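What follows is an incomplete set of chains from the complex, kept in their original frame.
A, B and C are the chain letters, set down in written order, and residue numbers restart from 1 in every chain.
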């Protein structure tokens, strides 16, 4: 999985019927220091994540292992909201400080 | 999924029988600012997208989760046409303004 | 899928029994302008492609969705020979001109 910040939302009316009702989030991947890395990915939301939150997303067939995304043409899913992470004993992010 | 603009079409006569009838679109991936990023991908069309439109495409096994692409040797599918997306409260793209 | 030119062939005697009989092609990916991009990939041939031809190849589990490659440890397959593609109304490649 990759850490990312939800930076926005995307809306589509004309789409595969099976993805009806899925929220689509614009996710900016972050490295372990919390810095932006690479281009944004659009992921389906499986956990009720909001804009501004730091989340984990899974890609590939693993993105279809949630109730929200099963058997749907979705290759990225937000499957966790991050509380905190630490590297070498130092907290790099804490949701309550965000 | 990645955002992309459909910039062209591709035609093949000699091909796997199972992909007969699929429209193949030349898709230029875009970042969250709507700028080109990376090389073009050829994706099968599952939603009737046209050249010039901004779309979402899914890759990998997820690209086979549409009626059009099921059990076919296709690793990228256009599964939604984008209406609009916004980042940090600012609209970055709106189809009606395009 | 990615566009590529078949630039060569590869031969292996000692291999997984299940890939016996598969032709292995050296494929150089191309961007939408027809320029080389990235390193060569070795793909199994499912359509009778020859050296010099411009083709499409699919990767991942989708590469096993052909009669030639089913249930085999193959992660890239040539599944179409390209006739032509165009970008923004201009032909970028036409097989008959190649």
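We adopt the following convention: a residue touches a chain if its C-beta (ideal position, glycine included) is under 8 Å from a C-beta of that chain, and two chains touch if they have at least 3 such contacts.
Computed from a predicted model, the values in this text were never measured in an experiment.
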item	value
Number of identical chains in the entire complex, 3 depicted	5
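Heads up, the rule we're going with is that only the chains that are shown with their structure count from here on.
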item	value
Separation of mean Cα positions, chain C and chain A [Å, integer]	33
Of all residues in chain B, the ones touching two or more other chains	59-61, 63-64
In the complex, chain B residues that touch chain A	1-3, 29, 31-32, 37-38, 46-48, 56, 58-66, 69, 77, 79-88, 92
Residues of chain B touching chain C in the complex	7-16, 18-19, 24, 26, 28, 39-43, 51, 59-61, 63-64, 71-76
